[in-house]
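Here the complex is missing a single protein chain, while all its other protein chains stay put.
Order of writing sets the chain letters: A and B. Residues in each chain are counted from 1.
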Amino acid sequence: MTLRSALFASIALVTFAAPAQAVELEFYFPVAVGGKPAETVQALTDAYLAANPDVKINAIYTGSYADTTTKAITAARGGNAPQLVISLSTDMYKFIDEELVESFDRFLSDAEKAEWIGGFYPSFMLNSQYEGQTWGIPFQRSTPVLYWNKAAFAEAGLDPEKGPATWAEMVEMGKALTKKDANGNVTQWGVHIPSSGFPSWLWSGIVAGNGGKLQNDKGTEVYFNSPEAIAALEALVALSQTDGVQAPGILDWGGTPKAFFEGQAAMIWTTTGNLTNVRANAPFEFGVGMLPGLKQPGAPTGGGNFYLMKGSSDEELKAAVDFVKWATAPEQAADWTIATGYVAPRADIWETEKMKAYTADFPQALVARDQLDHAVAELSTFEGPRVTQLLNSALEAAITLQKSPKEALDAAQAEADAILAAYR
Amino acid sequence: MIRETPLDRILMRTAGWLLAALWIVPLTYALWSAFHPAAFEARFELTAPLTLENFVTAWGKAPFARYFLNTILLVTMVLTVQLVLCTLAAFAFARLEFPGKSVLFGLVLVQLLIMPDILLVENYRTMFRLGLVDTILAIGLPYFASGFAIFLLRQTFRTIPKELDEAARVEGCSLLGLLWRVYVPLGKPAMLAFGLVSVSHHWNNFLWPLVITNSVETRPLTVGLSIFATTDSGIEWAVINAATLMTSAPLLLGFLLFQRQFVQSFMRAGIK
Partner (left out) sequence: MPRRHWIHAWLLLLPAFVFLIAFTHYPAVQTLIDSFWSTPRGRRPSVFVGAENYTRMMADPVFAKAMWNSAIYAALTIPTSIVLSLAMALFVQARFRGVSLMRMAFFTPTVLPLIAVANIWLFFYAPGFGLIDQIRMFFGFGSANYVGQPATALYAVAAVTVWKEAGFFMIFYLAALQTIPTSLREAAAIEGCSRLTFFRRVTLPLIMPTTLFVSVNATINAFRLVDHVFVMTRGGPDNASMLLLYYIFENGFRYWDTAYAAALTMVLVAILTLVGIGQFFAADRRVHYR
């Protein structure tokens, strides 16, 4: 008998010997989209509590993703870690590096691994597995898509039912959609690809669409200045500089839906997390399509995973894993997707009656699922936030014409190499 | 007396109103967007329908009643402790001679410059060791000894004529009795002035409460407000502004009602 199985046996003994003792779990979660996700999470945990009286879950809303990560790490450093946290999928390497998280594998049988872990879309697992182990369970995941204003399309003489399939088409349509007033000032732009704060996310979609990739799967190498990446940045900069279909400068992420509603931009790129918001507030008919690529379809995934934090007893962690399994089961996950607009991360969720009814009524939601076949991992490396910030600054420098795309990316690559050298 | 000429008056009033108009624009916009449907966030049409829907949405998105209670408990606790501790300390600095006085006063001034906000990580560790994470007490603790209050009250106490001291001493007043009977009453305007500064600061403080609180039972209003400030999906100005107005209304009303006393207390406090 190995030490581990001995441990498990004794845990099982304790568990069975004292069934009346309730396990108390703490669970941090962020809210990053509109709608009522906080209430939905509360409803989920309440439903679980009702079915499992021996477990007590304290779901704590902890603000934005950044705030949640900050709080989880601060709490862990203080020796007060919660058992579960929903944090960005890109935080995986950082969490592993800081030894803050446990792998899920330790609490799963081989059958469970195949059946449960194997059921998630592979593109979501790219940011969730490392060295053959599963560290994150996809939950509130998203992917960016293109939204277009059908009324504006019709007005410009374009087919309102057909969005752009390729980058070239998007530029062409954008030119038809860009309107100017008598003074020569633009009143409606063709395209709006937001670039504030974290431009690397959408840009990595352009790179994927150009057949490029930004990192290896160990999180130790990045390829910021590959020819595909440079061409992708040149195409983005050209939208305002030579094509004249996008407003110059950094475009704010938070104001993007508003720019769309106000008719400032006829096509926008933003997350599927905005589907519910756009559906409720757009004063016109809108279409949703996959991101048009330079060579092929391509998009990143984004959003949050469940993480299992170190610092609790195995009994508590096992109970936490059971909750995660329950929360990602088809019925519960379908409720979650419908309430928030997040992409259901497993094929079997889309098969539920609820989801079928939902997508029949709102077929735009299916675009995200179909795009997953072309999706790549979001940029995630060791020292992830720092490396990503380097890239973000480089992209911002190119978009605001401080540097040429090649110059900016070469510099970012050199700095990233210096940081990542320690991990190779 | 130098007279204001009519021209002076017109110039001063015009410039004043122009600046005031500019300054009030954000509040005006908050009112506009909060009382109109979201579709009119960026459209200023006189015919836009009025609605209270945004307030209902904001109120429903977070337990604001509880957050109000938490914030009120917080600012009351912080201010009470600050006044007691800082009055004692300021009195010692203003009226007593003792070794190490200037060094200690220097240490007080240090806190005016190095705000506890900068030292989040260390302070979180301390709170954890004390077992106080996620309590309203922990939000307030780092601010209990306020360098600003000690400085302000010391300046005020120093303007009080020493003859009053001696008169009280002659009557057999103890040191604390002297503080209570002479200095506290005369220091009231300074305390009121400081009180208003402290309340408005802690009512609006964000970063430290965000880090140290975990639950609805302890979170203050600002942290509750940040639920709307999230920008991953897009800013909902109408709801954010409704929530902002709700949470700031008590302070706005308070200032409107007490502004004269407020200014006069600063005047008498001798911050000059």
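Everything below uses one rule, namely that a residue touches a chain if its C-beta (ideal position, glycine included) is under 8 Å from a C-beta of that chain, and two chains touch if they have at least 3 such contacts.
This structure is a prediction, so every number in the text was calculated from the model and none was measured.
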For this session: Determine which of the presented chains are touched by the chain that is not presented, and list them.
Result: A, B
Problem set entry | Touch criterion as defined above, residue of A:E98, A:E115 or A:D159 at the omitted chain | A:E98
Exercise. In the complete assembly, which of A:S109, A:N216, A:Q296 or A:Q402 touches the absent chain?
Worked result: A:Q402
Problem set entry | Given A:A259, A:L294 or A:V343, the one touching the chain that is not displayed | A:A259
Problem set entry | Residue in contact with the excluded chain [from B:L73, B:L88, B:L137 or B:L164] | B:L88
Exercise. Thinking of the whole complex, not just what is shown, which of B:A30, B:M77, B:A168 or B:V182 touches the missing chain?
Worked result: B:A30
Seminar exercise, completed: chain B positions in touch with the non-displayed chain are 1-4, 8, 12-13, 15-17, 19-21, 23-27, 29-30, 41-42, 44, 84-86, 88-89, 91-93, 96-99, 101, 104, 106-123, 126, 141-142, 144-145, 147, 150, 155, 158-159, 175, 200, 203-204, 206-207, 221-222, 225-226, 228-229, 231, 235, 237, 240-241, 243-244, 247-248, 251-252, 255-256, 259-260, 262-264, 266-267, 269-272
Exercise. Which positions on chain A touch the chain that was left off?
Worked result: 66, 70, 73-74, 94, 96-100, 181, 183-187, 189, 195-197, 247-252, 254-255, 258-259, 262, 264-265, 383, 385-386, 389, 392-394, 396-397, 399-400, 402
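In this text, only the chains that are shown with their structure count from here on.
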For this session: Enumerate the contact residues on chain A facing chain B in the complex.
Result: 31-34, 36, 38, 58, 60-65, 67, 70-71, 74-75, 77-80, 197, 253-258, 261-262, 270-271, 273-274, 277, 281, 283
For this session: Provide the residue numbers of chain B that touch chain A in the complex, in ascending order.
Result: 38-39, 41-43, 61, 121, 124-125, 127-128, 133, 210-211, 214-215, 223, 226-227, 230-237
